[in-house]
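A single protein chain has been omitted; all remaining protein chains appear in their positions.
By letter and in written order, the chains are A and B; residue numbering begins at 1 in each of them.
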Amino acid sequence: MAKSIVIRLVRMATLLIGLSVLTFSLIHLSPMDPVNAYIGGDTSASPEQIEKFKQYWGVDKSPVEQYLSWAGSLLQGNFGTSLLYRSPVLDIIQSRFLTSLALMGAAWLLSGAIGYSLGVIAAVHRGKLIDRIIKWYSYTLVSTPIFWMGLILLIVFAVWLKWFPVGLAVPAGVLESEVRFIDRVHHFILPALTLSILGIANVAMHTREKMIDILNSEYIVFAKARGESKWQIFKNHGFRNSILPAISLQFAYFGELFGGSMLAEQVFAYPGLGSTLTTAGLKGDLPLMVGIILVSSLFVFAGNLIADILNKVVDPRMKGAV
Amino acid sequence: MLPKERGFIPKRALSYFILALSAVMLLAGCTSSSPAKESASSSQSPSDSQSPNAVKDELILAVGKTDVGMFDPKKGWGTHAQIRLTHSSLLTIDSELNFIGDLAKSYTVSDDALTWTFPLRDDVKFSNGEQVTAEDVKFTYEMLKEDGIKFDLSFVESIGIAEGNTIVITLHEPRSTFVSQLTEIGIVPKAHYDDNYSQNPIGSGPYKVVQYNDGQQIIMEYNPYWYGTVPQFKKLTLLLLAEDAALAAAKAGQADIVYVPPTFAEQKVEGMTLRAFESIDSRGIMLPAVPSGAKGKTNDKDVEVGNDVTSDLAIRQALNIGLDRQKLLDVAIGGYGQKAYCLCDNMPWFNEETIVNDGDIEGAKKILTDGGWSDSDQDGIVEKNGRKAEFNMFFSSSDQLRTDLSLAVADQASELGIKINLIGATWDEIYVKGKTAAVAWGGGRHHPHQLYTMNSSKVIDTSYHNMSNYRNPKVDEYLDKALTATTQEEANKYWKLAQWDGQTGFSGIGDAPIVWLVRVDHLYLANEKLNLGKQPVHSHGHEWALFGNITEWTWDN
Partner (left out) sequence: MLSVQEGWNVRKTMLLLVASSAAFLLILLFLGFWLSNDNLRLSVARNLPPSWEHPFGTDWLGRDMFTRTIKGLRLSLSVGALASVISVVVAIVMGTCAAVFGKAADAVISWIIDLFIGMPHLVFMILICFIAGGGIYGIVLGISLTHWTALARVVRSEVLQVKNAEYIQISRSYGKSAWYIARKHIWPAIFPQILIGFLLMFPHVILHEAALTFLGFGLSPQTPAIGIILSEAMSHISTGKWWLVVFPGLLLVVVIKSFDSIGERIRILLEPASSHE
């Protein structure tokens, strides 16, 4: 067991290295000269700053050396300086990270809990109306663009009903020190809802399938024959066998979550890591873009790793070894 | 029938879940958004509404991105008439566009227009209580003259101090537009000015900056040492919101006055009324006048220059008479504006001969045909020597008005056989690529200096002047004469000749490096109780044009 975890960790490390190589080569392939991109339309870059920048990217060295020097800086925590915000990339990521984490975290929890419940309900009542409703709802939602969902929610809840603010993370015009906690939560609800709605559909679908499989298996038939009520069956057998796949699915969902947060943050003008990446991409802030991409990929790889491990744990062949 | 499925969830799992959820919410609540930069003298007064009986003395405004220049003249504070809130200048303009004294009690100009004398007021103090003296004026002008980037004072020979707190400025040569620069340069304190001036900008205007959150808001409070009319509003909060966010703020009752682009003008917000102010804020299309392949500089960066299609005179002139300005106004700007044929319509230096019958599609097509353009492959786009009449046009994507105007222009141009590909971009990007393609351009001041900076070949490659790289020796001659004229009348004569002297000129009927289209009204949604006083014709920049008479604003109860 431990051995397979270590193997996986090593694999993840190689993947990360691969990712950095890939990113690096893409940047080099691009017709854009990173140094030029830095100087771009900036009128106030001093010669020292330009020198520092050239050193960071290792402009005059061979590609391999450039990569190594760049990777070296990365490992030391030097992600370069953002063009747009004129401060170290890592600082910017750190300051926005928590905001995004809150959003993604809430959406993750909500979509997991609600999705799982819906999936279970659908499976247990298979074929009946409630199942059909949940199935239809999930199928439709999976085909819906997240940002459109967000726009609809915005129209309904913020513009028509005026229950929620139209955007941003804090109310406009209020001194930073006076923003109340409840204001922040107020601004946070619609984006979190948008992000979770799609996740719910996914989890519900998968849980339903898994549950149906389980409910069709032999030991369930035995349990029923023994007279266990549906409730007991679920509690004793269903839950235990379906929860782990559901959780592992949740962890594998990190990638979609991050992509979704980019869109949700854009719709609600919520200043998290996602909208920062969008702005960086649109305005050509290469260091910031690359920094966020690497950090988010790390996040996603970690999620996949955990999901992988969980899957192995669930695999009955491993049960003896645990 | 089954009992509710959710009931089965063991209580512990449920409580764990709720705990997790609240932890996450807590996280959301406790994070602060972008870092705030507070100036040294920040004060914290509550910004919530006051009791209904008190006189309203705080205002919340969302009139645009007002922080360009960061309160420092050296960084450009003042080039778009920003200083009226925070600084004094030697002269200012009244609502009839007359030049009157601000810091200076009066001014006299010698007959040869080389010596300008300004006796100063004695009762002006900076926001920190220190007296504003002639030394400060001398320091400010000398500092800007040496820097030379934002304000061109190269024609100034010296700034001297004379008896009785008087400033005497001597020029190398007469400069007819000098009087306008005198209204744009804000005086900074010699004793406290340094490179960090933006963090704590001390000025002698009616308000002082007390808090600036980068990209979010500027908070200003009344300067108790202000020497003019005491304003009713003692605290101004300027929100730096995007146009649609500003509208949302207005609807939510969170702002007292917001700028609205024409598409939002029809919005009904309870308790607010639309204010429309005529302006000389003009919009047009800047077109490169040289073929591609050249090199140049914009804002000190090396850039590519030239476009093979727009450098053909026929294309530019065709656009000038082919585009229907009234239709542009109706479709893209909701009718809130006037047609414009030059940057300076309605100003004393406007040459009325440049007015054309626009919307003349047949005429435009004839110009193109005469110029050698024809549609040989019947695809709706004309060609000449195998090259299609197609080019890119950049516009600032954060500006709804320019976006809509550009769409309308491209739409109309297609009828003439010209294909314009629109590219929305940030100003940074536009400066890099702007000399190789058309750009949705704007301008318009209370003075004609921009006619020089946009059309004289002498300023090519400086700042973002003369982006078209337009060269016409005759026009240059007229522009120089206009600049160095000793009287306003003489100057006006030459400004007009530069536009059109019967044979050539930079206006649309001449070389047309910039095809001017419309003058836009500045539209604001303001609380019905807010009285904005008498506004002069606004100059370029809806963010700042309002504040010339800030001390006269009132709030009716």
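What we mean here is this: a contact is a pair of C-beta atoms (placed from the backbone, for glycine too) under 8 Å apart; a residue touches a chain by one contact, two chains touch by 3 or more.
Keep in mind that what you see is a predicted model, and the values were worked out from it rather than measured.
Seen in the complete assembly, the chain not on display touches A, B.
If you put the hidden chain back, the residue from B:D94, B:D302 or B:D330 that touches it is B:D330. Of the candidate positions B:T66, B:T403, B:N469 or B:Q535, contact with the hidden chain is made by B:T403.
Residue A:W148 is the one among A:W148, A:W163, A:F181 or A:Y219 that touches the chain missing from this view.
The chain not shown here is touched by just one of B:G253, B:P291 or B:G424, and that residue is B:G424.
Where chain B meets the omitted chain, the residues involved are 243-244, 247-248, 251, 263-264, 266-267, 330-332, 334, 397, 400, 403-404, 407-408, 410-411, 421-424.
Residues of chain A that touch the chain left out of view are 11, 14-15, 18-19, 22-23, 26-27, 29-32, 139-140, 142-148, 151-152, 154-155, 159, 166, 209, 254-256, 258-259, 262-263, 266-267, 277-278, 281-282, 284, 289-290, 292-293, 296-297, 300-301, 304.
Keep this in mind: only the chains that are shown with their structure count from here on.
On the side of chain A, the complex with chain B involves touching residues 39-43, 95, 98-99, 101-103, 105-106, 109-110, 113, 117, 120-121, 124-125, 162, 165-179, 181-182, 184-185, 188, 192, 230-231, 234-235, 239, 269, 271, 282-284.
Within the complex formed with chain A, the chain B residues making contact are 2-3, 5-6, 8, 17, 20-21, 24-25, 27-36, 44, 46-47, 60, 62, 211, 213, 217, 219, 237, 239, 241-242, 245, 248-249, 252, 254-255, 299-301, 426-432.
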